[in-house]
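With one protein chain withheld, the remaining protein chains of the complex are depicted in position.
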Amino acid sequence: MTRELGFAQAINEALDLCLANDPAVYVVGLGVPDPKGIFGTTLGLQQKYGSDRVMDMPTSEGGMTGVAIGSALVGMRPIMTHQRVDFALLAIEQIVNQAAKWHYMFGGKMRVPLVIRMIVGRGWGQGPQHSQSLQAWFAHVPGLKVVMPATPYDAKGLLIASVEDDSPVIFIEHRWLHNIVGHVPEGLYRVPIGEARVVREGRDLTIVAMSYMTLEALRAAELLRADGVEAEIVDVRTVRPLDEALILASVRKTGRAVALDTSWKTAGFAAEIVARIAEEVFADLKAPPRRAALPECPTPTTPALANRYYPRAADIAAAARELLGVAPDGALAVPATGLPLDVPDPSFTGPF
Amino acid sequence: MTRELGFAQAINEALDLCLANDPAVYVVGLGVPDPKGIFGTTLGLQQKYGSDRVMDMPTSEGGMTGVAIGSALVGMRPIMTHQRVDFALLAIEQIVNQAAKWHYMFGGKMRVPLVIRMIVGRGWGQGPQHSQSLQAWFAHVPGLKVVMPATPYDAKGLLIASVEDDSPVIFIEHRWLHNIVGHVPEGLYRVPIGEARVVREGRDLTIVAMSYMTLEALRAAELLRADGVEAEIVDVRTVRPLDEALILASVRKTGRAVALDTSWKTAGFAAEIVARIAEEVFADLKAPPRRAALPECPTPTTPALANRYYPRAADIAAAARELLGVAPDGALAVPATGLPLDVPDPSFTGPF
Amino acid sequence: MNAETLGELFYAMLRIRLVEERIAELYAEQEMRCPVHLCIGQEAVAVGVCANLSPDDYVLSGHRSHGHYLAKGGNLKTMLAELYGKVTGCAQGKGGSMHLVDLAVGFLGAAPIVGSTIPIAVGAAFGSALRGERRVAVAFFGEGATEEGIFHESLNFAAMKKLPVVFVCENNLYSVYSPLSVRQPAERDLMAIAAGHGVAAERGDGNDVAVVYALAGEAAARARQGGGPTLLELTTYRWREHCGPLYDNDLGYRSEAEFEGWRQRCPVAHAERTLGARGALDEAEIARMHAAIAAEIDDAVAFAKTSPFPKPSALLEHVYAQ
Partner (left out) sequence: MNAETLGELFYAMLRIRLVEERIAELYAEQEMRCPVHLCIGQEAVAVGVCANLSPDDYVLSGHRSHGHYLAKGGNLKTMLAELYGKVTGCAQGKGGSMHLVDLAVGFLGAAPIVGSTIPIAVGAAFGSALRGERRVAVAFFGEGATEEGIFHESLNFAAMKKLPVVFVCENNLYSVYSPLSVRQPAERDLMAIAAGHGVAAERGDGNDVAVVYALAGEAAARARQGGGPTLLELTTYRWREHCGPLYDNDLGYRSEAEFEGWRQRCPVAHAERTLGARGALDEAEIARMHAAIAAEIDDAVAFAKTSPFPKPSALLEHVYAQ
């Protein structure tokens, strides 16, 4: 019997196991021990491990990141949490100038085993300052690892691997994944950082996705199947280091690629995917690679515009069809779910 | 008779003219009025315009960016300067969450005519925290414009255009350009933001460059000429908004492209260039596009490693030859300038 | 404080209270699809401070800005339309509750990154000083924001330039569910911190509008006379949940007894009682006020609800200023 768990619970279980497994691990962040427990991911941990190991903090993102770094230098393994990526911008200096570089710039003498969880907001008016998804920034910085799980299984396994890693890891969670459910084994297991995964096999094109976009890609693949198109989906899982080999192997096979992104198109991570494909498997390409990403504007708050802001399965399928020169099956072109477009599922009733 | 001016003087002249032209303009930054005048770029301005309009500031990059934004909202046009891009990381929250978004998120009611000069350090042991070049980050953010001039002419014209622009502009100067000399007309003139320029025509391949890499590209083109290869060089000048049309037209003509970057390769701006080329002119490409950028490590301080860190003309030429399947002319493969590799020219004797 | 002034302040507080209560009521309809941070219980701060300002003066705020916006004279209709995501909203729907603006009355904007609008307020004062004006700029923020470094950077610059800024800290004891004890040392003294920066500072009861009015009056006068910035720390209490329309004492992060104590000190009821005791307000007048405000809100809600959403083409508008 497979064990099913929600994504948020999978994170919670990973934290729990890491705390139990290594006394050096501690969890810190605004609201970590609060009654809602960061969307459920930290619930119960303070009760179990005490307020020294599972702790709230002042609204001082920059300083507290420095504190976490300092504690890591002397042997601790902090896990810091930000409820939105956007808040972590106050800590960019510490993350990029300091955490990412201490190992290198001291000739290997120091190490910063720090995990920083950052949550990407979306829907229900999250708007311009609560919805950014800046994996491309972190992926640009040597010294950082960047992880973006799409499934509960990967969330748990990658978080454990991140906590056990001796380098700083940016662990990006999409708010719309917290409620999804999937198979999650009990106990400690690792999903290796730097390994992508083929989540669906197909012969006609490769869709390269990450995090929540993997789900949209799966939905798009269903739409495409109705047109007789079989999409292969690669979930990169880790954006730095990138599993280039797996992506390229898939594109070599299919000859076509669409790279998805949870962020803006220009200079986003999908650009890196497309660039590598163009550089490395050019001769195997049957059509130019494509991207499906956010349009070039800040996130509008009103649902009227937010609903046109995020690329959905139908948009991905449309890009794929264009690439293949396939006409869409009219009936399926616009999936009529009846759901409002600014919530992941009907259980989500705002405000967050 | 053409008028010659140094790059730093060109910046100085642009600041001077902008201050003279519009009472709303003011210049602020650490060391702005000091005796060295930010590598000469702000010399004499405080004497001329007073300490209200040309001012030093506390070491508070984040707060002072907020101050600049607030002043811009009520009608001022601040020009802020950071002696290194790396220091501006303390102001990322204000730049990206606030300056970039106030126009959009208030439905067009507010505007932030703010220019932020950031200098990219290089050479003489600038090391991991004094040499970063994060144009890809800023280019990723809708609402920001990002300018990277390579010549004194463009430095002046683009800075004036930036100051007159009603949106926030990140103006990135490379430290190794401050001493170069070139033609600079007197008086106010603008180089439009968003227009690239063909700085050298050629038929065999397109080298897409920016800022200091444009100079290395020109040197590379000379090396390639000896092999009978004629490179076309496009200086993008503005990385956001990007003059895609000019770049694509050039690649359509030559069928081959190498994108240069002053930053790391992964998720750097060159990835965006390669991605657009792959997406838009795929059919015209005779070979896969390539990038020449920094290797995936922080900047090492020792010259022994820094000299192997930065791609130079010879590396660019090598990449181009590989693309064309041309064997290098042995004599020219390694340019023997006799110069140390960690200074732009012999006049540069450290420490900055 | 004379009864006339107190009466005006009472009306302004009551209006904010009733607007917030209406939002709470309507929120369940799920038509306002953006986070809302209600200021019920904290109205005296917004009203007492803004009563000392003219429309030329500037106000900036954070995530909990409805009261500040309304107290500064912000348009109720465009505020509600903004919460409904309509094109008639004060930010054309692009901002929502966390990004109110009304330039006509000097409400320069609000943004929910904790602490980040504090230096922007200082900059507004600085810019206006550079332009030879002497407008006062007020930054409203919670006590959580005083934990952000940028708050301290803002004090330093405002003091150095003797800028006409009033820093208004609404200390409501909590940041979301986190009490002061997990965020600040017990010995923390914001007055001393301000003084160390060369910023005048006063602490006061944020639930007594007369106290707030007097303290803010002095601060605004100091600012106008070139005396530089002032920090006010005003103690108050948020009644509803941090974000959203409900009560949340059941979550257990604060006690029912604590909440009750603060509810007894309701700023609106306190002013009402004072006016009543002085014979300056009777039941009938109160009823008239409620009715007038309810009618105004009905109108604004109708405006918001019937207004159109932005057109799809608006998505890519306003990215860059022309």
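Labels for the chains are A, B and C, by order of writing; each one numbers its residues from 1.
Operating definition for what follows: contacts are C-beta pairs under 8 Å (C-beta built on N, C-alpha and C of every residue); 3 or more make two chains touch, one makes a residue touch a chain.
Since this is a predicted model, take the numbers as computed values, not measurements.
Trainee: Using the whole complex, pick out the displayed chains that touch the missing one.
Mentor: Contacts of the omitted chain with visible chains: A, B, C.
Trainee: Check each of B:N21, B:Q47 or B:T302 against the chain that is not shown and name the one that touches it.
Mentor: B:T302
Trainee: Per the definition of touch given earlier, which of B:L30, B:I119 or B:A319 contacts the omitted chain?
Mentor: For the chain that is not drawn, the touching residue is B:L30.
Trainee: Sort through A:G75, A:G228 or A:P346 and give me the one touching the missing partner chain.
Mentor: For the chain that is not drawn, the touching residue is A:G75.
Trainee: Residue-wise, where is chain B in contact with the chain that is not depicted?
Mentor: 30-31, 34-36, 55-63, 86-87, 90, 124-130, 295-298, 300-305, 308-309, 340, 342, 349-352
Trainee: Touching the hidden chain in the full complex, which residues of chain C are there? Just list them.
Mentor: That gives, for chain C, the contact residues 147-153, 156, 159-160, 183-198.
Trainee: Spell out the interface residues on chain A facing the chain that's missing from view.
Mentor: The missing chain touches chain A at positions 24, 26, 52-53, 57-58, 60, 62-76, 93-94, 97-98, 102-113, 142-143, 145, 166-167.
Heads up, the rule we're going with is that only the chains that are shown with their structure count from here on.
Trainee: Keeping to the contact definition above, tell me which chains border both chain A and chain C.
Mentor: B
Trainee: Indicate the whole-number Å distance between the mean C-alpha point of chain A and the mean C-alpha point of chain C.
Mentor: 36
Trainee: Distance between chain A and chain B based on Cα centroids, please, to the nearest Å.
Mentor: Taking the mean C-alpha position of each chain, the two centres sit 31 Å apart.
Trainee: Find the geometric centre of each of chain B and chain C from their Cα atoms only, then give the gap between the two centres in Å, rounded to an integer.
Mentor: It comes to 42 Å between the two C-alpha centres.
Trainee: Two or more other chains touching the same residue: where does that happen in chain C?
Mentor: Only 89, 91, 93-95, 99, 111, 113, 149-150, 318-319 qualify.
Trainee: Among the residues of chain A, pick out those that touch two or more other chains and give their numbers.
Mentor: Only 62, 86, 90, 127-129, 296-298, 300-301 qualify.
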